[in-house]
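Note that one protein chain is taken out, while the other chains of the complex remain in position.
Up next is chain A:
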């Protein structure tokens, strides 16, 4: 034996420890995988040895390997072995490994329940601590259920080190086993006032986390937090509390008003930037939740903005970043106060840090107005030119477009300017956002009718200079723009000055190198242009130009017919045939223009993207019903196709042979038109659009003539600036005119009154350059309201949405109507088994202030109130606090129980209260002690359990529960949780459970899925009472 031990320790000397492993991996850079696999082999050998030190060392190394990404789940059982070592150094290694490697799917976790329970109740606080830490990482719903009571007890441990950990772990337990929240809540609340700041902070953390998800349940804690906020000096805790208030204020505006003052004080006084930042954030949140009719709060906003400005101006990039982040929150509700700092934010665009620049861009998005849009975009365009790196430049590009297009182009007063901005953006090298620019061009050209003439001219220029965009193959993204250009030129070709030239540009051989979908649009729109050209030369006899056009198409289209892209090929050959036919007609001097134009008549209206989804299902339409009954299964398969053919054939022949005379056709057309007119879902051609081809409608003439001529056909030259200048001039002119008018008026009114001078130009004064009729997107008439539910059903926090103010079935309540509300809970005391702890919450329901309360218990044979030393047997305890109206607080009472046989007892208590008028009142009440209170969850191994049953000391009894229909594991969970039992073993249809009273009586249960309980105990009266209580618990549900 001795030899074996010596041999073991010599072996150990040659084992690699973690340090060797780390060093070894470093030294084997070339064949790391191979080295590690040999290490794993060694570890496997080490794990087979009996020596726990060797095993712990091996597990320690595995933890490192796991971190490197190696699967070590095969060693889970060894980890459990090391966890159960009695030596702390090894136990710690085991728990560390478990916390890193275990997860809900790890099956050996089942085996750990009793070990963890043992460690939790260990006299060594570090054993308990390490178990708690480990548990926080791998707690499963089962563990949470089984250990909830133990951890709850630890929340009142004597050592703050344990208390704070237990409090934090409870949050994980709540998540995994939501039922535990309600009974644990009173104790959690009481920890907010723990004498140890660490425990306090832990409780604040947990409640913050709970309240973030379901704030309304925690509103009642606001006064307590308010007190904490004004008393705590720990910044980490303050930050959490302030955050919590941020979550609560939207629910309780009065709270917000109260908060502003202390928060502003903190903002003024604190030197900690993190706290300052949090305060500013919360003040913003509070002000957002308050109604806007609070004029005196503009000072708070000003203060926040000022402080944020200081942050943004700081040389510390972190502060700068956070300042911008917070600024964007203010922007949403108080844009005016932020807008005055435009200069600062524009400066941030020059920052070296990309994330700061992006934040600044976000801010600019919200800062634009009709007045400053052009100026801001001009600055951004300069940045686009300077920007390094395509990602940032692309970001700039999208932001420019976002800024301009936001809320339906609300801020754009001059669409010519916008189109020219878009055209300028096409000159960006290497951007990925050609598609975005293209969709903007299409959007504007379609929806702003007045701009079409200008847009078409610009697009024609683009098409003409397509080589600039496609010249470099790397600039592929941008050629998407040509898609839009071609479509716009085609669709609105009536605005083209020289359609022939554009047509020529669209049919250049170079086009064949463009992506297929763009070519397809080119071909299709070439046909539209063709129609336009024909119409232009309509009426001219023997029009040379029209015939030339046909010839051009016939010459160029074959190139596209050969295209590998099916879409291009199909369209090209179709149109080629058409043109050939037209050419024939032309040669016969037949008027064709009108008919060709008719091919493309009608206007496309924009349809809202959601329109299709919103179409309600008509009454009586059942989408699940079969249109044709499916063939019965008995039919043999080869019969089916026959039947289909036989049915279809006559139909075909009929339709082909029906002759319909002209009259009939006209009648049908009329009927169809009528139908369409009545159908809200049919996209109609507006009456004006049909006129387009006869004579352009009045509304198509731009209100402002573009005779302020800007050279349009200078490719490669930015021109939006010129529009900016023109716009400024225009506004000045307008302003001057307005002033003139005002002066005129004044002159007329002279002598009567003096008018105030016109202040700076306000937003409303700016009139758009165009009568812009933005066509709104069509939606079906009776669109269904959207019912988007953005709540995630899988959110674990949903289960924690428990109204904690509601009746708590597991704590007992006593209520003296209008005066005092008492909630109490009784738990066995782990530290001293002759005592039970009664925690009591007093809540003052009256309107008056409770100055002092005394609490007394008439001691009985069974129970005694633990009084301070020196106090007489009948002295009462003074409750150490005063109660303002509407508040509640906690007290602890230790009651020692000296009964030999425990039965449910009642303690007679009375309470003295006095209010402001110094009236005294005595309230009598009874605390009902259930037997469950005396049971302590105690682990029991199955062999010990079997022995206990065999010993014959226990007397049996049984119980049937009626009308229970819950899953078996829920039933077990309830018994475990409410009656302090633990599951010893579970075999298919039954489970054995165990618990022990504080006087050491054993209680054994055998619960069957048939919901009958066989129970055994060495104290019959205890057993009877426990069974009665179990029955009661289940009768409540």
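In this text, a residue touches a chain if its C-beta (ideal position, glycine included) is under 8 Å from a C-beta of that chain, and two chains touch if they have at least 3 such contacts; residues count from 1.
Here is the rule we use: contacts and distances are computed from a predicted model.
Q: If you look up the hidden chain in UniProt, what protein name do you find among "Trafficking protein particle complex subunit 5", "General transcription and DNA repair factor IIH helicase subunit XPD", "AP complex subunit sigma" or "Sperm-associated antigen 6"?
A: "AP complex subunit sigma"
Q: For the chain that's not shown, point to the residue among A:129, A:186 or A:490 touching it.
A: Candidates A:129, A:186 or A:490; residue touching the omitted chain: A:129.
Q: Thinking of the whole complex, not just what is shown, which of A:318, A:340 or A:989 touches the missing chain?
A: Selected residue, touching the omitted chain: A:318.
Q: Touching the absent chain in the whole complex: find that residue among A:274, A:587 or A:1012.
A: Within the whole complex, the residue contacting the unshown chain is A:274.
Q: Would you write out the residues of chain A that touch the absent chain, in ascending order?
A: 18-19, 22-23, 60, 63-64, 66-69, 71, 87-89, 92-93, 96, 99-100, 103-104, 126, 129, 132-133, 136-137, 161, 164-165, 168-169, 171-172, 198, 201-202, 205-206, 209, 212, 235-236, 239, 243, 273-274, 277-278, 317-318, 320-322, 352-356
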